[in-house]
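With one protein chain held back, the other chains of the complex are shown just where they sit.
Entry: chain A
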Amino acid sequence: PPGPTRGLLCPRRVNSSTEGARTGHSHYVTPAESAMEGSDCTAKEPPLANVCRQNYGAAQDPVEPAVPRSASHVTGSSLGKAEVACGRRWRKTAGNIKCELLRRIILISVPRNYDPALHPFEVPREYVRALNATKLERVFAKPFLASLDGHRDGVNCLAKHPKNLATVLSGACDGEVRIWNLTQRNCIRTIQAHEGFVRGICTRFCGTSFFTVGDDKTVKQWKMDGPGYGDEEEPLHTILGKTVYTGIDHHWKEAVFATCGQQVDIWDEQRTNPICSMTWGFDSISSVKFNPIETFLLGSCASDRNIVLYDMRQATPLKKVILGMRTNTICWNPMEAFIFTAANEDYNLYTFDMRALDTPVMVHMDHVSAVLDVDYSPTGKEFVSASFDKSIRIFPVDKSRSREVYHTKRMQHVICVKWTSDSKYIMCGSDEMNIRLWKANASEKLGVLTSREKAAKDYNQKLKEKFQHYPHIKRIARHRHLPKSIYSQIQEQRIMKEARRRKEVNRIKHSKPGSVPIVSEKKKHVVAVVK
């Protein structure tokens, strides 16, 4: 019989994956488990240490006869013996699968005592792991994947294929539309679609055709598949309009598309006249977007600094919000029907709840120049923005600061950006005629992960989250290299902002209390909401 030291070496709790072992020890609760059970761990005071000591008191007791009760208890010194015994038995009863399995389990399982008293340094050890994980994340952060070149002018618009992840469409400033294959990273088709700019491009929800609008006052519908050999590239339909269309978007379910220009027109695909046009004031509307969830809703933004929402069914505008500066484009959250984000000229992005337009839900500020485009991740948790400051940034929806900034030396003003529908990649089209492909998570490993890799990844992620507030880890995680222009711009703007803030504080301080209203940052940018 094992002596008193056995209590230490062979803890009675064995980490085996057998169900029996687990149920046998159901009385024991590790701190983490208990934390999970009491999900709001704020309520209970943890008597964990005491509990554990009680439970392990028995194991330390030298008098207690340490006879293994079940297979899961066979550990430590008795392990070898058991193995030998098993081996002998197999020779007799070959093919005893159960025994074989049991043997494997025994061999794999690492006996471990989870008593917190025996692990006094768990927090420091985890801290070090978190620090390493954060460092490694920065080491492996190589987001740039590919650059697709071929356009002969700046890329003005991008579109995703709704059914195919590998296909991307782009329209350039010289009226050329190209279709790309992302896996092969080459252009598979080139169409001279318009004279002048291709202002907007969108795919039909089924993925069989796509629409383009250009400076030549036409709306053209094209087939997704190229023409047969010897046939000429011709659009399926061409609609000749009276004015220039500046944007186009397709309905998410039906054969309806919307264009914008002087007014928002809703078109039936089968007709050459819009079935409904909606206006509110007279100004050029730069972009129109269908709501992906409540598909009858549209949002548009115009040059007179406003964002207008429309209801297609009731054929009427709903509400208008006027911001401090012009909004370039908006994007609806694909998971939250009433949330949209507007990319504004004043370097900021504004996330609105469309039912309460007077205050944006969040003001996202990090860009140092006008934001030109925005697109949501299909998970609805993040979005990417393209800016005139030659960078793209990724913002969490609920954070006002970006979590990531991408830039390369050759990338000029980024005009359009898209997040692929599997939420793994980001594409951006810029002034210098290239489309670039980025990873959405800079340090993510591409390709298939083994289960251990996956577990390690998850664990590291959790560690980073857990220790993210610690100053050193925070510093490393936040560190990004920026081009000099952006960096100096940030510094400059910081100074300007501080000066403005100081002035406001002074004004409040030296005027009659209450005479100078204190306006929150969120409200500051909204000029008015028009009913």
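Structure notes:
The rule is short, and it goes like this: a residue touches a chain if its C-beta (ideal position, glycine included) is under 8 Å from a C-beta of that chain, and two chains touch if they have at least 3 such contacts; residues count from 1.
The definition used in the following text is that contacts and distances are computed from a predicted model.
One chain of the assembly is not displayed; among "TITAN-like protein", "UTP14A small subunit processome component", "glutathione transferase" or "ARM repeat-containing protein", its UniProt protein name is "UTP14A small subunit processome component".
Screening A:Arg178, A:His251, A:Arg326 or A:His407 for touch with the missing chain picks out A:His251.
Across A:Lys242, A:Lys409, A:His481 or A:Lys531, the residue that sits in touch with the chain not pictured is A:Lys531. Only one of A:Arg125, A:Arg152, A:Arg401 or A:Arg500 touches the chain withheld from this view, namely A:Arg125.
Looking at chain A, the residues touching the absent chain are 4-5, 7-8, 15, 17, 22, 30-33, 35-36, 41-42, 46, 56, 59-60, 62, 112, 114, 116-119, 122-123, 125-126, 129, 162-163, 165, 251-256, 266, 268, 275-276, 292-297, 309, 311-319, 334-339, 354-355, 378-381, 421-424, 455, 458-459, 461-463, 466-467, 469-472, 531.
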